[in-house]
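Excluded from the complex is one protein chain; the other protein chains are retained at their positions.
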Amino acid sequence: MIARPYGDTLDDGAVQFSFTLPVPEGPLGREAARQLVEKWGFEQVDVVHSHSLSEGFSFYVAYGRATTGIDLAGIQVEEATGPSVYTMDEANEIVRTRLGRKVVVVGACTGFDAHTVGIDAIMNMKGYNHHYGLERYPEFEAYNLGAQVPNEKLIDFAVKVQADAILISQVVTQKDVHIQNLTQFIEMLQARGLREQFLVLVGGSRIGNKLAVELGFDGGFGKGTFAEHVATFIVDRLLEREA
Amino acid sequence: MIARPYGDTLDDGAVQFSFTLPVPEGPLGREAARQLVEKWGFEQVDVVHSHSLSEGFSFYVAYGRATTGIDLAGIQVEEATGPSVYTMDEANEIVRTRLGRKVVVVGACTGFDAHTVGIDAIMNMKGYNHHYGLERYPEFEAYNLGAQVPNEKLIDFAVKVQADAILISQVVTQKDVHIQNLTQFIEMLQARGLREQFLVLVGGSRIGNKLAVELGFDGGFGKGTFAEHVATFIVDRLLEREA
Amino acid sequence: MTAPVESKLGLPQDRIDQARELARRIARPVNQFIERHTTVSVERATLRLAGADGANAEGIPVPNLVVDQVRDRLEDGALLPYVNALVRTGDSVDGLNQKIAQGFRVDELPLGDRGALERKAEELVEAFATRVKANRAFRAACQERFAGRNHSPLLYVIVATGNIHEDVKQARAAAFQGADVVAVIRTTAQSLLDYVPYGATTEGFGGTFATQENFRIMREALDEEMERQERYIYLTNYASGLCMPEIAAMGAMERLDMMLNDSIYGILFRDINMYRTFVDQKFSRMINSFGGLIINTGEDNYLTTSDAVEKAHTVLASQFLNERFARDAGLPPRLMGLGHAFEMDPWLPNGFLLELAQARMAREIFPEHPLKYMPPTKHMTGNIFMGHVQDAMFNFASKASGQGIHLLGMLTEAIHTPFMMDRALALENARYVMNSMKDFASEIEFKKDGLIVRRAHQVLEETVDFLEVLDRIGLMEALEQGLFAEVKRPRDMGKGLEGIQERGPDYYNPFETYLASELGLSAN
Partner (left out) sequence: MTAPVESKLGLPQDRIDQARELARRIARPVNQFIERHTTVSVERATLRLAGADGANAEGIPVPNLVVDQVRDRLEDGALLPYVNALVRTGDSVDGLNQKIAQGFRVDELPLGDRGALERKAEELVEAFATRVKANRAFRAACQERFAGRNHSPLLYVIVATGNIHEDVKQARAAAFQGADVVAVIRTTAQSLLDYVPYGATTEGFGGTFATQENFRIMREALDEEMERQERYIYLTNYASGLCMPEIAAMGAMERLDMMLNDSIYGILFRDINMYRTFVDQKFSRMINSFGGLIINTGEDNYLTTSDAVEKAHTVLASQFLNERFARDAGLPPRLMGLGHAFEMDPWLPNGFLLELAQARMAREIFPEHPLKYMPPTKHMTGNIFMGHVQDAMFNFASKASGQGIHLLGMLTEAIHTPFMMDRALALENARYVMNSMKDFASEIEFKKDGLIVRRAHQVLEETVDFLEVLDRIGLMEALEQGLFAEVKRPRDMGKGLEGIQERGPDYYNPFETYLASELGLSAN
């Protein structure tokens, strides 16, 4: 099925836009805005609003009709975990019965990132939104190193505690600082010949599985992640490996 | 100069989108939304929000970076009037001294359209936003026929009073009802051999000069029009014709 | 909605009483005119109540065909010839309707035994009453079953795709998103048609035709959504325009829950003849009342053309008149959704306070009435972000002043009829704001002699003055002079004038008689 945006009639293609142009407000700017949206492939473009943001900048709200849709059949959904995840008890049960040892997990907010709320949500006892964190899982040994941990230190620690998985949180993404930092992490692991030794996971509000895999991680986790997702992912991968 | 959208750095191309897809909320929808925006030619696409609108529909907010800009040099601004317009007094003075007769103007909201506020703003004594309407112009004779006037009747009336210009207002645009109605008006004029006899102007909040000219009108007027714009346009065109 | 309303404004009760008394006096001569007249639409509505339905090959509805046949003796009403045909032919109602659609003329049959005809007519009244009472009982049972699940005020959205099937999708989505009330907006200019189209329709502009089949389709869908959402979903349409009573009839039969229905809106905003409107509105309201439908009056419309500060008193005056005419048609206050609107200029300093004063004033003057509060429209622009904030302030004002029915503002008001996503954002906006400041109204007092209190008193005073003028010159004269909404409507002009008919001594309408007695109107 080809999905096209929907306003009030199937396949009408309605899309709302807003953007700024480095152009003073006026007829030229409005026409430029209109033509620009047309150039992006939209029809019936209507610049419904414009105002001046300063002498050289102006703001536009526009609506247009998309002429292209997207074939749903061709879409690969690459989420780290599928629709069904283990509950805390199920995950622990599987570890106990099928892995037969504790799973060791090390987590941190790395680089200059100090947004610990996300990694805490996954790891701390109290968890998040009524989902307990990994510290509460009896079959997991979870170490949360906190904020602004250098990649080097994180790897050292993971080696020391013989971690199964390393969990990294990256929330600040401005100027792609997270990509630089995550790339450096993978390169360090590889340089030290440790890449295969750990499952490496990254999460954060602007992180997706796709990006994570591209950067060389095993999985990526965005908004709405709970400890269950992480536990499911780790347990399944460890079972695979050890099978 | 090539203008590209601006978020916080020149040429970063930042654009905000929102749209609905006829797809249930979930990973498939989110990925479809992301790929769709990419397909429209945007990079670094981030679907920052999604929620369910009903069983089969979901809503998305996304940001992306435009890879294409628009060359300002290539843009023809086709407004009906240029940046300078005559004041009420100037317009009357020109009519008095250079045309030497009163200008007759007939206006109406045509078809099923009953949104008279716009045409009243242009024609009535009291005008709009502290800009007097054409009825207040001593050198203009203005007839405002009001709401829901059939095209036929409007033309009959214009013939009767020997109008110089016909002013049409169209506000309802759903399913392009205005285009049908405006096209019918021009065809009627042509069928009766009257097209060249009148200046024909159309206005309304979703009307632009471009569309108007395409439909066979002399000029089109959108949001922010005042009687001065209309008077300027009519006076200049009449002078041209009679020169 | 019927909890006693606390007085925060200290409005003088004697002035309120005086305004009501003036409204009574202003309405009286109009009512006298109404009693002596019927209209083509009243007669067609009566036929519909009796069961006349369907249309001929050209789409002319059966009720119109019958009334056209008997137009020259309409002073007796149109029902008797129809009943006579039923008796004479022995046809069922449906059978007769089909015949009529194929050209059969009821006016050519000689009238049979009066007693037999009246008995047949009573049977039809009975059938109608049974159906509508069942509707009322069903509605009441559902509301009982899902008590406490609706929002307060009721969150009211519109659908307006032009296509009933598309409307159904939008309406279902709206229910899913939290709406309590769905209004199917009518196609532009249906109000000027002197007939009601027949069947399911898919071609409207800015709205969908009001037809009985469309009502049925939407009702069915919303009843399903009700079960799913466990919330009664109110259905609204327009008993307004040239077919006011007929649409009321259709609504009562298909269990609509609300109707836009105003005693003077059509005159002012649709240039419908005033005599016609006055006669039509009364019968339409009797039907609405019997069907248990809440009417929504159209005072908001004054402020789409006039200024909300300058003309606030015309809104209140019109509410008093609508209340009076509604009462005279047997509507109890709990079914009077008197209208008003948040149309204050957003850049006016303290505009929100003036608005809050006016909204609260309406609440205190009409304490039992489910006031219908309309969103910003005139001052909305293409700036959807700013518009969404204007709507938030409207949501705040509505909850803070205790409104009954809240028509949701759309961020795209100045652009297009609502997209599905616009409605969802509007519902989210209202649900957030109203939940977050839920008990605000009972938490605050207004400062004595402050801006808010003074504003409310001032509007009330201006209203009484205005009603005094109306009382002096008469309502019809006032409409001719353009005292409302700045439009002048001569009494012998306007659409539908030709459909007015003085009643003869033998005028017969047992449906009207039944309704009047049910509504306790017998002695006017």
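Which chain is which? They are A, B and C, in the order written, and residues in each are numbered from 1.
The working rule: contacts are C-beta pairs under 8 Å (C-beta built on N, C-alpha and C of every residue); 3 or more make two chains touch, one makes a residue touch a chain.
Keep in mind the model is a prediction, meaning the values are calculated, not measured.
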Among C:V184, C:I287, C:L425 or C:A516, residue touching the chain not depicted: C:L425
Of A:T20, A:N92 or A:N209, the one touching the omitted chain in the full complex: A:T20
Options C:R36, C:R119 or C:K438, residue touching the unrepresented chain: C:K438
Chain B residues touching the omitted chain (full complex): 6-10, 14, 16, 18, 46-49, 51, 61, 63
Touch list for chain A against the chain that is not drawn: 18-20, 51-55, 57, 59, 112-114, 117, 147-148, 172-175, 177, 205-206, 223
Where the unshown chain meets chain C, residue by residue: 344, 346-353, 383, 385-386, 388-390, 392-393, 396, 411, 425, 428-429, 432-433, 435-440, 442-447, 450-452
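Simple rule for what comes next: only the chains that are shown with their structure count from here on.
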Averaged-CA centre spacing for the pair chain B and chain A, given as whole angstrom: 43
Multi-partner residues of chain C (at least 2 other chains): 382, 414-417, 419-421
Sequence positions of chain A contacting 2 or more other chains: 6-7, 10, 14, 16, 18, 46
